[in-house]
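For this view, one protein chain was removed and the others were kept in their places.
Read from first to last, the chains carry the letters A, B and C; within each, the first residue is number 1.
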Amino acid sequence: METFVEQLLNGLTLGLMYASVAVGQALIFGVARLINFAHGDLFMVGAYVFFVAYSVLGLPYPVAICVSAVVMFGFGGLFERVIVRPILDRPWHVHLVATLGASIILISAFTLMWGSTAKQVPTSYSATILQVAGFRVSLQRIIVVVVTLLSFLALHLFLQKTKTGKAMKAMSQNREACAVVGVDVRRLSTLTFAISCGLLGLAASLVSPLFTISPTMGMGLTFKAFAAVIMGGFGQVNGAIYGAIILGVTEALTAGYISSAYTDAMAFAMMILVLLLRPQGLLGRGKVGI
Amino acid sequence: MADEARILEINDLFSGYGEIEVLKGVSLEIENGEIASIIGANGAGKSTLLKTVFGLVKASHGSVVFDGQDIANKRPTDILRLGLSYVPQGRCNFPAMSVNDNLEMGAYIRTDKEVKADIESMFERFPILEARKEVMAGNMSGGEQQILEMAMALLLHPKLIMIDEPSLGLAPQLVELVFKAIQRINADGTTTVMVEQNAKKALSVSDHGIVLVLGQIGFEGTGEEIANNEEVRRHYLGG
Amino acid sequence: MALLDVRGLTKKFLGLTAVDNVDITIETGELVSLIGPNGSGKTTLFNCVTGFLEADAGHVHYRDRDITKRAPYEIALLGLSRTFQQARIYRRLSVVENLLMGIQQHQGESILERVLLTRKVRRLEQEATERAEELMDFVGLTHLRDQPAGNLSYGQYKLLIFATALMPDPDLLLLDEPAAAINPTMINRMKEHMVDLNRAGKTIFFIEHNMEVVMDICERIIVLDAGRKIAEGPPDSIRNNERCMEAYFGR
Partner (left out) sequence: MTSARNLWIPAALSVALLMVLIGLPLVIENRYLVHILIMTGVYCALALSYDLVVGHVGLLSLAHPTFFGVGAYAAAILSTRVASPFLVNLVVAGFVAAGLASVVSFPFLRLAGASFAIGTLGFALIIQLVANNEVWLTGGTDCTIGVARPRLTLGPWIDWRVSSVSDYYYLMLIILLLVVVLCWRLTTSRVGRTFISIREDEILAMASGVNLLKYKTFAFVVGAFIAGSVGAYYAHYSTLACPEALSSYMTIALLIMLFVGGVGRMRGVVLGAIMFTFVPEFLRIAPTLRMVIYGVLLLLAIRYMPEGLDGVVTKWWRKLPLARTLASSGENNQKAG
């Protein structure tokens, strides 16, 4: 029983990490109709920004989190301007190849800068073990769950309540109508990248103390997040979060009870299953042309 | 300052898609306060004309002067700000958002505090929408959606509204409803330009009729003149 | 027995009935047109007949064969050729290549034969090229043989689409607005081509908005309104049908 609850919590933290990548991918797909194959690598960049802020510069943990989120917000906007904007009007396979190219640049550049060996960034909270209702829980995990969920709530409120947020939702429903009511599609696309990368910076600084970070960590994340996005229905932000949490928990339980070698295979199998049973995804409506 | 009476002047306008030229030198004047109908066969360039004026299709030659300013090849956002709204053909709303949210999106470029009150006044103007306030736009009938789209455009208090095929795919009673709404809008002081397949119906409510033939103006006159023109009748009104 | 027999065809989109219980019969050798206002379900009907959409109810028979649930390519191989309203064409390929694309597996050779380029395939290829030249000549595009289709004028475009649909030598030709958006001279040429083909024994069923074309060349007209068939008959009877004129042109 105890291990089960522990695995469940592990799965939840893992799922939230995937969700932070998946939410960005879903948002970007909805607004820009672009499939970003570098999104996991952007998470990696966020993790290294946090590493520099926290371990190299020695900033206090909350400050390092903010630094990472803000730097990534800017980096996301820059990424859109430099890599995405010039090819936004081209077909999807060009998007895919270009973002894969960006992915390889990020991976190799970070390997050059920081080496390919994995790094650990433990915080004082990682070692703090709390007793909650009879279970031993690492404080860091509780921080991850609470803060990430709060960030998702903030995103949800932003999409529901603000004009810009509504415009982002509107873009995924009818792009022509957006142009007709005067939405500046390009500005919105830049902002979407900035926001989703800001979220990545936040999530990366929360999760990094629990796992190791390395330049090649992104590709697997990209794929897992895609699996989550597909499972949730393309472009559906909430669906992506559910998909990611399901993936995380399944993986943790597979690792705990079956074999730790094939956790990735589990994610893949789940995605294929969902695609075969419900091609439009868990929350998807009708057909998606992509 | 431009001629007070003319709100829109199009001069020798050319445009098209890639290598296919659709408009081949259209010149046209719209008077302030009138209802103008553009009719013509499929592919004559009616929709393209509206899209070019609104900046969605690039004009390769010619000028479009709206309210004294050249708006050719300006961005839709800027054209909207000058007071020219556009309701495209087919469904152009946000199907998974409520009617209320759709109206808010209609007022997207407005930053003033009056938006809420204006939305309320739209509900008064079109009671059919008030009853559906919280309904998803996609779940409404075609006629209701068409009225919603016109209401979205009207929230910007445009001087000129361009409507592409308002009666497209609507049952006869709904067509009646939509045309009544258009006449109300015009009576409230908004110059109206519409493109219609339902030519007889459109001309019957229009002050100004324009027949587009293969990207050029074929005939022009008052609504009545056009409706009674022998040649137009034979080609576009079915005798 | 009729060449094409549509019985009780119904298609709904999100609760909206686009085609509502429509019956249509086309006999061999006929030249029939389908008219109706925008959104009355004409193209949807075509899509259901050719397998691009699955009908919610009803049956489609072609030469006594039930093709209701068949895939589009199977229906095409049975000898039913269609064009698209959006004037679909391979823009980056040349005129002659476009025509050759029209013949895919109509002559029934296998992939292996096609790869090995057997004598049979070479003969078929020769025939296809000859046919392409013939059709280019027929619609008058021979001088544009090696031009990319994207460079053609819209009227030439339409003629090419029409010719491509003829490549597999179909028994039934479904044309979606063949004369739309082209100039009067081109319209006349298109009309002549359709009449010539019909005289040569091809059955043609087409959607058209241009009433002149329809009234001039058709023996029979079918009128759709809001998904229902509201009238059917020779041009004169349609012209004098109050309900049709109202549906099409308003009061």
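In this section, a residue touches a chain if its C-beta (ideal position, glycine included) is under 8 Å from a C-beta of that chain, and two chains touch if they have at least 3 such contacts.
Note that the structure is predicted; figures quoted are calculated from it, not measured.
Chemist: For the chain that was dropped from the view, give me its touching partners among the shown chains.
Modeler: Looking at the complete complex, the unshown chain comes into contact with A, C.
Chemist: Return the single residue from A:Leu57, A:Leu130 or A:Ala265 that touches the missing chain.
Modeler: A:Ala265
Chemist: Where the complex has a chain not shown, which of A:Val5, A:Val52 or A:Ile104 is the residue touching it?
Modeler: The single option touching the absent chain is A:Ile104.
Chemist: Tell me which residue among A:Ala227, A:Ala240 or A:Ala255 touches the hidden chain in the full complex.
Modeler: A:Ala227
Chemist: Spell out the interface residues on chain A facing the chain that's missing from view.
Modeler: These residues of chain A touch the chain that is not shown: 35, 83, 86-87, 90, 92-94, 96-98, 100-105, 107-109, 111-112, 219-220, 223, 226-227, 230, 261-262, 264-265, 267-268, 271-272, 275-276, 279, 288-290.
Chemist: Quickly run down the residues of chain C that touch the omitted chain.
Modeler: Touch set of chain C with respect to the missing chain: 50, 52, 71-74, 76-77, 81-82, 84, 88-93, 97, 100-106, 109, 111, 114-115, 117, 121, 125, 164, 167-168.
To be clear about the criterion, only the chains that are shown with their structure count from here on.
Chemist: Which chain has the mean of its C-alpha atoms lying nearest to the mean of all protein C-alpha atoms shown?
Modeler: Taking the mean of all protein C-alpha atoms as reference, the closest chain is B.
Chemist: Select the chain at the greatest separation from chain C, using centres from the mean of Cα atoms.
Modeler: A
Chemist: Can you compute the centre-to-centre distance for chain A and chain B, using the mean CA position of each chain? Integer Å is fine.
Modeler: The answer is 43 Å.
Chemist: Between chain A and chain C, what's the gap in Å when you average each chain's C-alpha atoms?
Modeler: Here the centre of chain C sits 48 Å away from the centre of chain A.
Chemist: Could you please specify the touching residues of chain B with respect to chain A in the complex?
Modeler: That would be residues 54, 56, 75-77, 80-81, 86-88, 91-97, 101, 104-109, 152 of chain B.
Chemist: Quick one: which bits of chain A touch chain B in the complex? Just the residue numbers, please.
Modeler: 163, 166-167, 169-170, 173-174, 176-184, 285
Chemist: Spell out the residues on chain C that touch chain B in their complex, using ranges where they run on.
Modeler: 14, 16, 37-39, 150-151, 153-154, 177, 180-183, 209-212, 226, 239, 245, 248-251
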